[in-house]
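For this depiction, one protein chain was excluded, whereas all remaining protein chains were kept in their positions.
Chain lettering (A, B and C) follows the sequence in which the chains are written, and residue indices restart at 1 in each chain.
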Amino acid sequence: MATAISTTYSNVESERANVIRFGVVGYGYWGPNIVRNLSALPGASVASLCDKSLHALRRASQAYPGLKLSSNPSDLIASPLVDAVAIVTPVWTHYELAKDALEHGKHVFVEKPFTSTVKQAEELIELADKYNLKIMVDHTFVFTGAVRKIRELVDEGMLGSLYYYDSTRVNLGLFQHDINVIWDLAPHDLSIMDFVIKARPEAISATGQRHLNGHEDVAFITVYFPERLIAHLNVNWLSPVKVRTTLIGAEKKMLVWNDLDTEQKLKVYDKGVEIRTKEDMYGLMVTYRSGDIWAPRVEEVEALTIELQSFLECITHNKPIINDGVAGLQIVRMLEAASASLAKKGEIVYL
Amino acid sequence: MATAISTTYSNVESERANVIRFGVVGYGYWGPNIVRNLSALPGASVASLCDKSLHALRRASQAYPGLKLSSNPSDLIASPLVDAVAIVTPVWTHYELAKDALEHGKHVFVEKPFTSTVKQAEELIELADKYNLKIMVDHTFVFTGAVRKIRELVDEGMLGSLYYYDSTRVNLGLFQHDINVIWDLAPHDLSIMDFVIKARPEAISATGQRHLNGHEDVAFITVYFPERLIAHLNVNWLSPVKVRTTLIGAEKKMLVWNDLDTEQKLKVYDKGVEIRTKEDMYGLMVTYRSGDIWAPRVEEVEALTIELQSFLECITHNKPIINDGVAGLQIVRMLEAASASLAKKGEIVYL
Amino acid sequence: MATAISTTYSNVESERANVIRFGVVGYGYWGPNIVRNLSALPGASVASLCDKSLHALRRASQAYPGLKLSSNPSDLIASPLVDAVAIVTPVWTHYELAKDALEHGKHVFVEKPFTSTVKQAEELIELADKYNLKIMVDHTFVFTGAVRKIRELVDEGMLGSLYYYDSTRVNLGLFQHDINVIWDLAPHDLSIMDFVIKARPEAISATGQRHLNGHEDVAFITVYFPERLIAHLNVNWLSPVKVRTTLIGAEKKMLVWNDLDTEQKLKVYDKGVEIRTKEDMYGLMVTYRSGDIWAPRVEEVEALTIELQSFLECITHNKPIINDGVAGLQIVRMLEAASASLAKKGEIVYL
Partner (left out) sequence: MATAISTTYSNVESERANVIRFGVVGYGYWGPNIVRNLSALPGASVASLCDKSLHALRRASQAYPGLKLSSNPSDLIASPLVDAVAIVTPVWTHYELAKDALEHGKHVFVEKPFTSTVKQAEELIELADKYNLKIMVDHTFVFTGAVRKIRELVDEGMLGSLYYYDSTRVNLGLFQHDINVIWDLAPHDLSIMDFVIKARPEAISATGQRHLNGHEDVAFITVYFPERLIAHLNVNWLSPVKVRTTLIGAEKKMLVWNDLDTEQKLKVYDKGVEIRTKEDMYGLMVTYRSGDIWAPRVEEVEALTIELQSFLECITHNKPIINDGVAGLQIVRMLEAASASLAKKGEIVYL
């Protein structure tokens, strides 16, 4: 019995000959998910974990007894036993850590939002290009079954041209100390929109209010696209209910994505409105169409697993990354514009 | 048998000695509800109904065989058999009809929104004052059990100070031909807010887009109040799903009003966030409270009935009207500001 | 103006040359719906209405000022101005009233359940045959869009062979004074099953309990069909929530009908289980299939209108009636069996 299992183990080891060895910086809310996934993925290993908090390191050590721990990211980043650095820390630290990692020749997996400024993002992209390294920004949702399916339906033309994208992402907490609710929650929606919508956003208007800790905890963002497509995001840390719902209005079919619905995450409505010119007093006649509803089955694999697998594959085979630095930059550009508009109480900011 | 019933009827007649006799202008979508209620209310009668459409008059005549019909509102308004005029027509006709009615000494019940411009509203208020007549603007929701209950909870201080008011009012159609979705749907929310929130709005930002008939069919409105209270309205004629949900975030308790939930229209959440100053690296500590949910029973009487009863009573006893011309003007002022902001893609407009 | 309308009216009159004139007995909870529909249907008219309660007659007279009223059903039934009698009274009165009507040469539309006993039902069927008159038992649900659609899906073979039919019909009240919850609520489900399922039931087991007024207010019925099809009904007057849900388990697809869901009354699940013989320790292997969900659009016309139209047409063109006396008898037979089983605390009763 014991022999059989040992054998299996040594096989596994030999398969791991060309694994990517990760140094993980940050073991707070999201870090444990990164470590858990990297530990389980065949082509990856966690070589080292770093966090400033003793408490965090202790939690990690209980869950992964053999794991090498440190409280100094520089050592980890400089270590020759590390091929790639996963940065799972607050956004204001991303730029320094990622720069350091790239300059030490490490690939970078970094939490969203990519950086605090457009300038930082551009610099990191340049660095990665220079050293021929990969950057992946953790836009996890882009790897969910639901978002993949939406993209597929849009690409196939099933929905026809898009009219609007209207997302609500509200719940109670978690209040961030260093960023407002836009920088915390909107990157999810902006990266999903960036993935699903082909057209490039043209301008942004944002409004909001701060109530408790000096950062906006309630905010509303309008994004203007070409051809009358409009997007709207409602993000809120102060909601008594958790809502994760996106409506996509379109010409041929309409779609509702409720990420909290375990049975029907996506619903495609055979509903629509048509306007015909008519010789009557109004000149226009509106007709409504209301047909079946279809809830396509959505893959339920953990998105982060797929995402990290994709990162490994893109490194190993030098493939382009969907959610690369450029995608990350695009989101930071929109966040910067939203901040600028927010400061002027909704005045439009062109991208 | 028949005798008994006739007797009852003559009793009813004598009770109706001092009824308010209404002329109703407009028998489209909402008019039938006005006529049905006025016909059934003890202190009211429908003396005459007017509509331009033969088809509408035919429908009315089938439902109310004895009803006096006409296609000319002037006759109805001028008639000595009419004490009050109910104006249930498109908004661009309100001013002329209401002015005519007031100048003929009739009280006015008028559909929301009150008028097309602030100037018109001010003029009508002045006229009513001059002739000592009543104006009621049909802000029906103010008379629903749910809105009454919300007002009560706010007034009692159960919620504590308000943080935000966030309403979503979306569905497929009915497209209006003469106004956009803001003028069509937002008056509901604006009048509810006006009733529930004591503070006066200071500024408005609105964004939106038109897709089909030249009027905005999707729009988002932010309303700024003093003391960091913020309101947001999401109105949409192009949604595959019908949503009628309002979140009220507040200091002590939070509230969700889902007008489509037959069982729990209102839910009061014993949830909240507290920020305390703390001697740690962040300086602030956030704590969350999450307790019971309470769904108070809400009166289910038809709001329009209560509203029209109130109109009768205010006329008969010369009492002030909650939803009078001044309340109507307040809504029109906000609609005008929203239109101005919309034209400038979200630029703030001060009230 | 007035002329145009009068013309229309006389046209309508002439069209009504061969209307079926109804005498309606009973104006309690359901009667008003019958009168409203018969008044509006082109091929029908309400010649006379009878109720023992003065209060009921007064309500009728307010809603239909010209309607002929009486408190004696015999006069109505005997009247030469009446072609068909609609019996909307408690079940214990059905037999006498229907018999009287048939013997006076009138067609009969009668509330569910048809009669109190199998014997009564058989006698009425015989009488109708003898005089060549029609009986329709008001199994309204058979005319709803949802039930029609279910029947269609079953007939097309989309679901494959049926495994079970599991219905829950519970709410608070309305307590009946003369019958228990099985006789009150189960006729709905039994008549739907009778319409949807081709196989004939073989046996019944029923359990339940009485808590308040001496009649069972909570009951559970199992119906055995051939080929392992089983049905179960949960009926309850004492539930704090209203539930109207039916699950249909089947070989190829499964179906959920939630009659209270305004958006997705029917959901068809591409779900299933397959058992394969396998050479392992268990001998059998179970595999699960889980695919898309499809919510077909369901007609939303009032079922009672369609049902009464069908009655008129079957009378006029001497066509067979779906929900005729024989269908009514089938339900009464099952109710009798359920009562017998209930009395023996669940002992099986063969049909």
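Criterion: a contact is a pair of C-beta atoms (placed from the backbone, for glycine too) under 8 Å apart; a residue touches a chain by one contact, two chains touch by 3 or more.
Keep in mind that this is a model prediction, so the values were computed, not measured.
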Among listed residues C:M158, C:L247 or C:C314, the absent chain is touched only by C:L247
For the chain left out of this view, which of A:N33, A:S70 or A:T117 touches it? A:S70
Residue positions on subunit C contacting the omitted chain are 163-164, 166, 168, 170, 172-173, 175, 177, 203, 205, 207-213, 217-218, 220, 222, 224, 228-230, 232, 234, 236-241, 247, 249, 254-256, 267, 269, 271, 273, 275, 282, 284, 286, 288, 290, 341, 344-348
Absent-chain interface as seen on subunit B, which is shown: 263-264, 270, 290-297
In the full complex, which residues of subunit A touch the absent chain? 1-2, 4-5, 8-9, 54, 57-58, 61, 65-66, 69-71, 241, 263
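The rule we apply is simple: only the chains that are shown with their structure count from here on.
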Distance from the mean Cα position of subunit C to that of subunit B, given in whole angstrom: 40
Per the C-alpha means, the centres of subunit A and subunit C lie apart by a whole-Å value of 53
Among all residues of subunit C, those touching at least two other chains are 263
